[in-house]
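Working notes, beginning with the structure itself.
The complex is shown incomplete by one protein chain, all other protein chains being positioned as in the whole.
Showing subunit A:
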Amino acid sequence: MTSSQSAMAQLNNGDRAVALLGGEATDANLRRYLHGIPGIDAVGLEQRAADLGSRSVKTSSKKWALDKIISLIDLTTLEGADTPGKVRSLVGKALTPDPGDPTCPRVAAVCVYGDLVPIAVEALGSAHAAGTATGISVAAVATAFPSGRASLAVKLADVGDAVTGGADEIDMVIDRGAFLSGRFGQVYDEIVAVKEACKRADGSHAHLKVILETGELNTYDNVRRASWLAILAGGDFIKTSTGKIAPAATLPVTLSMLEVVRDWKRLTGARVGVKPAGGIRTSKDAIKYVVSVAETVGEEWLTPSLFRFGASSLLNDVLMQRQKMTTGHYSGPDYVTID
């Protein structure tokens, strides 16, 4: 750690932002800072992502990657038609992804709407992480997910509900309208307020994932700015998408976010997580992300506290690939669950 890094590390989040911005987090200061970040070479970024996606990962490396991917999955159900029964079966799948193979690892977390958090916590029982490093976490989407169009009071109440219900992680959405019209201060303040609402009575706080909804941000430069903004405001994770807007997670977008996280670590020594979500359906795709993480921020990021996949159908494909590697013949959808 360099001396400037250690100086940064000693500051709390608000003071660190003030030190970096050279003043309070006002619209003007944030705009000056975010627009001062060098632009992205879109062609270069896409080329780099395509190159990272062309690595050949086979046999034992592939087996390792598949198990790693399972342990990084936030198993997600975010449908209007979700029921307690569906959440219970989701938790069952999170606990035992492949009932035919006890060596199969568990997923990192289940991700549900706020009102279903108590159901998920109850279904997990002793397997609930509840702040510990082992076990499965419960993540809740909050702040008027997926649009984020509600007053701050409503958003904070939404977050408070989920945290009280036992959520270990909160996935918030930023106000894309405010971001795109340049009201960076408003977005910043909202993230800070939500972070505050993540605090529990005992002083600990639920991890905050900030969803940028990159599909609505239009340019890579905006993605980079939104990533910096979310990290400056104190997000523990930056997440690509809600999964409700196309395009959701893409490799170039995730790569640009990983670069921000890498730069943030160089600048302050602190580690921020990344979660691509939506649209990652095959093991092949997921392995591309694993390669990108290892090559951009390093293998130390391939841990549930720093990298997650937000996915629902990905798990089945990984399980089928895993079965293929164990049995030596191709598996089929009859051998995994119907979700």
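Methods note: contacts are C-beta pairs under 8 Å (C-beta built on N, C-alpha and C of every residue); 3 or more make two chains touch, one makes a residue touch a chain; residues count from 1.
By definition in this document, contacts and distances are computed from a predicted model.
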Of "PQQ-dependent catabolism-associated beta-propeller protein", "Spermidine/putrescine ABC transporter permease", "TonB-linked outer membrane protein, SusC/RagA family" or "Aldehyde dehydrogenase family protein", the UniProt protein name belonging to the chain not shown is "Aldehyde dehydrogenase family protein"
Among listed residues A:Gly22, A:Pro102, A:Gly203 or A:Gly332, the absent chain is touched only by A:Gly332
Omitted-chain footprint on subunit A covers residues 323, 328-335
